[in-house]
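Take a look at the following structure, please.
Partial complex: the chains shown occupy the same locations as in the complete assembly.
Each chain gets a letter, A and B, in the order it is written, and its residues are counted from 1.
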Amino acid sequence: MRATCILLCFFTFLVASSAHPGKKKQYKPCKELVLYFHDIIYNGQNAANATSAIVAAPEGANLTILASQFHFGNIAVFDDPITLDNNLHSPPVGRAQGMYIYDTKNTFTAWLGFSFVLNSTDHHGTINFMGADPTTLKTRDISVVGGTGDFFMHRGIATIATDAYEGDVYFRLRVDIKFYECW
Amino acid sequence: MRATCILLCFFTFLVASSAHPGKKKQYKPCKELVLYFHDIIYNGQNAANATSAIVAAPEGANLTILASQFHFGNIAVFDDPITLDNNLHSPPVGRAQGMYIYDTKNTFTAWLGFSFVLNSTDHHGTINFMGADPTTLKTRDISVVGGTGDFFMHRGIATIATDAYEGDVYFRLRVDIKFYECW
């Protein structure tokens, strides 16, 4: 019995301390997902294919051409297909829905608030994201602030990378989601 | 003393494991609140009663009529009364404040970012919400990403349901907030 207790002690000690280890480098995700999403911006001529639209713009700009000054002040609303690989035409496993805001006048920087709504054989649930996106960097980290369904109460970090960019009409983001709280 | 230790072992084991049980079905909320909020959308003629307004719209739409294509691209800002029951005229216990974004072209889907600001005899504090709202489903889950005051550092899941809908002028949401992190 004493041995059991010692084992239990040791086990609970491990569990308790693994919850708040001393150095961040030691953390290992409890779950990881890599997904892609594809954004086709409405430009006045691609209504059939567009998955996003400019809905707000600063004074003097309009809703079919991204604003000058690094698109500062544009808000775009999107409903983008999510795929398992980098092919726009792969079968979507869900939709990325929300908005991005271009928020800097002297470089490309966006602010993101959006959700992944996943509905496939592998995953069913939503993941909620928020954070700053300095788009000129190779990779950027944003926060996974919550989730539902398969991702109930999850938290983590998503590392996003611009996987393709075609003028002001199309971009594709690679999203490497690492959950550190999985429930 | 050994018995105490064993008890402590057992207790800490329970505490530690209850924090991350194996199946999500087992979780019980540490706190639960059911509230309603009421949204009256400005349509150009109801300025006195309206609690929300369209402030962004895609090209070709305007700010007094929700956009075609399932309102895709509309952003509405709201300051809606919160009540304990489904009666718009019940005494409000707080305000729901923030925005919703219609973000899909082929069905009704919104993205929500808002706060409950509660100020009643029972509750004093704020609750912050974010998530995808496929409004045609009977219930939808969004994330409770934080709180202040009585809801200091809380996290959880809010299950929302459209309790009433009157054309494009009024809707009422039932919000069943289950907190799983209560502090």
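By definition in this document, a contact is a pair of C-beta atoms (placed from the backbone, for glycine too) under 8 Å apart; a residue touches a chain by one contact, two chains touch by 3 or more.
Quick caveat, the model's predicted, so the values are computed rather than measured.
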{"item": "Homo-oligomer size of the whole complex, from 2 visible chains", "value": "3"}
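Operating definition for what follows: only the chains that are shown with their structure count from here on.
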{"item": "Chain centre separation (subunit A, subunit B; CA means) in Å", "value": "21"}
{"item": "Residues of subunit B touching subunit A in the complex", "value": "2, 5-6, 9-10, 12-13, 16-17, 19-20, 24, 27, 55-59, 72-75, 101-105, 109, 111, 113, 130-132, 134, 141-145, 155-157, 180-181"}
{"item": "Subunit A residues touching subunit B - in the complex, by the definition given at the top", "value": "1-2, 4-5, 8-9, 11-12, 15-16, 19, 42, 44, 53-56, 62-64, 75, 77-79, 95, 97-99, 113-115, 117, 126, 128, 130, 145-149, 152-153, 182-183"}
